[in-house]
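This part shows chain A:
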Amino acid sequence: MMDGIHVKTTINGDAVEYVCEPDETLLDVLRDRLGLTGTKEGCGSGDCGACSVTVDGRLICSCLMLGAEAQGHEIATIEGMAEGGKLTTLQQKFLDHAGLQCGICTPGILVAAEALLKKNASPTETEVRYWLAGNLCRCTGYDKIIRAVMDAASDMRRSA
Partner candidate 1 sequence: MARVLAGGTDLIVQMKSGRLEPALVVDVKRIPAMHAITAEGGGYRIGAAVSCAALGEHKGVKSLWPGVVEAAKLIGSTQVQGRATMTGNLCNASPAADSVPALMAANATVRVVGKSGRRDVPVADIQTAPGKTSLAKGELIESIFLPARSPNSGDAYLRFIPRTEMDIAVVGAGVGLTLDSGGTCTAARVALCAVGPRFILVDAAAKALIGTKIDAAALGKAAAAASAACQPIDDKRGTKEFRIKVAGVLTRRAAMKALERARGK
Partner candidate 2 sequence: MGAIKVKLGGPLRSAAGGETEFEVEATSIREMLVRLAEKYPRLKPMLDGGVAVAVDGRVYRGAFLLPISPDSEVFLLPPLQGG
């Protein structure tokens, strides 16, 4: 066995320390060591987006990053999204539009969609579809997800 690596990082605004194996992914660290199981594993190869998180604001797949790489960075996961227990507009719109069926892809899609709306407050349907192309959903056919994101964007523009 290789020696563990000691990592200090920030997750959802909180200082976090852990020891991980050198080849352990950030996804495994989040889920197995830190109990942050809202981030899901659907493929482990960057093809499904269920493990989406942001690192320093940049959207990534946590299955494609080593836990050791998190040193000194700021990680945000689904668990940090509803600040103070209040759902974000985006989360609420997913409920209102029935933008989920089984819900396994939902955390990843919310993290990805939030990253989009921070970058582009008025995305077109096509832009939303291409941005979310890396987030597989097998239940919904995407229709209600796209509607939820578009509607959230529209509400957020109005209240901005």
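Here is how the candidates were picked: all candidates are chains of the complex that A comes from, given by their letters.
Throughout what follows, a residue touches a chain if its C-beta (ideal position, glycine included) is under 8 Å from a C-beta of that chain, and two chains touch if they have at least 3 such contacts; residues count from 1.
Treat the numbers as computed from the prediction; the structure is a model and nothing was measured.
Visitor: Given that all of 1 or 2 sit in the same complex as chain A, name the one that actually touches it.
Guide: 1
Visitor: Can you tell me which positions in chain A touch candidate 1 when the two form their complex?
Guide: 22-23, 25, 44-47, 49, 52, 55, 58-61, 63-66, 68-69, 112, 115-116, 130-135
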